[in-house]
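The complex appears here minus one protein chain, its other protein chains still in place.
Our next item is subunit A:
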Amino acid sequence: MNWIALLLTCLLTVSASAQTVLTGRITDHNGHGLPGANVMLRGTYDGTSTDSTGAFRFSTSRKDTATLVVSYIGYEPTRQKITIGPNPISVRLNELANELNTVVVTAGVFEASDSKRMTMLKPMDIVTTAGGGADITSVMNLLPGAQRVGEQNGLFVRGGSGEEAKIVIDGMIVQNPFFSQSPNLQSRGRFQPFMFKGTSFSTGGYSAQYGQALSSVLLLNTTDQNQNEGLGISVNLANAGLTYDHATRNASISATGYYGNLKPLFALVPQNVDWTHVPELGGGSLTYRLQPSKTGMLKFYGMYSNSVVGMNFVDPSSETGKTAFNQRNTNIFVTSTYTDRWANGNWQLMSGLSYSHDVDATTYGTLDFGRGTDRLQGRAMLTRSLGGKLGNQLLFGTEGSRVTYRNAIAGTPYSLVDTYGAVFFESQVYAGRKLAIQSGIRGEYSSVLNRFNLAPRVSMAYKTGLYSQVSLAYGQFYQTPDARYLYRNTSLNYERADHLILNYQIIRNKRTFRIETYYKNYAQLVREFTGPNGTLGPYDANPYRFPWGQTNNTGYGYAKGFDLFWRDQQTIKGLDYWITYSFVDSKRLFQQFPTLATPSFISNHNIALIGKRYFEKISTNVGLTYTISTGRPYYNPTNPTFLADRTPAVTNLSFSASHLTHIGKNLTILYASVDNMLNTRNVYTYLYTPNRNDGSAPTRYAVGPASYRSFFVGGIVMLSRKAKVDVRQL
């Protein structure tokens, strides 16, 4: 029996003496200890967590060598062969690339996204900003780099005109993003902000993926899923509509229909416009999304709208000072995209096809000034991720479109067809986590010009601190001249802009500061010579005139300036406010300009102060916005210096509130807004009567908004019990 006891004792002693204590320390690459790191020997239960100094100590029965596995959140896990023994082991871990420690190319970009954590805006900001009227472009106009031009449609970015900005939905250019413009009145965008999960507003230096915009692209990405379920009713002072949403496991459908008539609103808000047919509109949309596989996504979106408007508008060239304007617009837009990825997401495809049809049946007095466009566009883009821990990638793609333009000018029809093709290539390369370089090139061909262009773009960003970075971007941008020039002259060339942008930003603890400075050079701009034998004719300030004169590409110009953005969601609890300031200095020689001058759409200083607060107890969201735009040049025929006069500054204080409640058992959102609370008599520009033969002084007409102080109320009732309301949409 004794020897059994001995054997057992031996065995136990052996196993006890075989225990070796391993010690060591886990640090980051700067040598700081990492507390709570997980340390173990591979294939065994032997291991521990590091203490508050990064040190560890555990025992193992392993002998000779083993593999030590170390992991820590946010760091690259490592494994290394070690010799079991008393010597302390030290392991350094490298931080994983993440949104905080990896640089992102940001020059020129202003992004609103939910999926990315480091953005200055969230999609909700578009809906909750007072003075924006839940209109995407109106809110973009409050961002740095953009400026407000009250009487015209479009995004005016850094000295660019409204035509120089393109609006792109899921990669497809939208030909008519705004409801048709009436003389001297701005109209809303056609798209609901709720449709989009992400918005990226580029004020310059943007990617080679996009072209045909001299100054800016606004990229809108549609949502992948329904935000609602069941039927909803919406009623406000101008509009009544129905929405229906339904989702299954891998598909979803949304439908909307509405009828709008501004009579009730106009009965309450005094109008500056002599309406002969109060704006009336009807339409609908259909969205269908299908996920045929785990990675694939097919989206279809179609919309139709029809609108009618009539007015007697201020027309200094008419004897009575007014001209009758009537317009009926029909618009169809359909777009379908398919995205997929393969090989663990290393290959990504984005493809799309879209068609739009837009007709304005327009008359000025009795003359036909109708216009229309048809656009067919296709696009395909492949992205190849180059692996690695950083986001190195190559991207290449192609797009093509066929656009038909039609205009009737005082009854004479003009039309042209432009077939356009482009290829683009872009690479994004990280040199470590601190430096990223994105370089691309885009080649384009337009059949109507019968010319090619090649536009290089490059941008880079360097991380200067944990929360801050600088970016630099340079790019060349081409745009086919306006169709109205091409009707009479197809030998024109592309207009061109070169952008140089320097940006610094710091985002820390819900506070954001961003400054961006830029220089933009315009070349090959179209000039018009309306005088005899191709000489410069007298300047005609009518914005709706047809360019009858000879044209060439000898125009040029520049825009330079800087933008500031400050947003703070931290200092005062519950209050979120931002301040934007944009300064631009720009001059051009283009169109019928006799000399280099600041165009009438430029205002040198634009300031926006935006504040919002959500009151949880009364479930009400309240916002205030104050904007100042300094005066813009206007053409005064009595002033010998061209475009030397300035309008007074335009200011606006607006308020909005929305409240969530129940009507019966149905969730209901009520909203109200007041625009121009101070009832300021803003003037956007002045128009003059033509020189009279009798030598009498011309008369000046002021062009302002359709109404001064105005208000709006409405509500949405969800009929389905399953309905949910997003607080963000208040």
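Operating definition for what follows: a residue touches a chain if its C-beta (ideal position, glycine included) is under 8 Å from a C-beta of that chain, and two chains touch if they have at least 3 such contacts; residues count from 1.
FYI, contacts and distances are computed from a predicted model.
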| item | value |
| --- | --- |
| Omitted chain, identified by the protein name its UniProt record gives, among "Rod shape-determining protein MreD", "Pyruvate dehydrogenase E1 component subunit alpha", "Tetratricopeptide repeat protein" or "Transport permease protein" | "Tetratricopeptide repeat protein" |
| Given A:Leu22, A:Leu395, A:Leu492 or A:Leu660, the one touching the chain that is not displayed | A:Leu660 |
| Selected residue (touches chain absent from view) among A:Asp64, A:Glu319, A:Glu616 or A:Asp694 | A:Glu616 |
| Of A:Met124, A:Ala165, A:Leu265 or A:Val703, the residue in touch with the unshown chain | A:Met124 |
| Contacts of subunit A with the absent chain, listed as residue ranges | 4, 7-8, 11, 35-36, 38, 40, 42-45, 47-49, 52, 69, 71, 73-74, 98, 100, 114-115, 117, 122, 124, 225, 227, 509, 614, 616, 619, 660-662, 667, 724-728 |
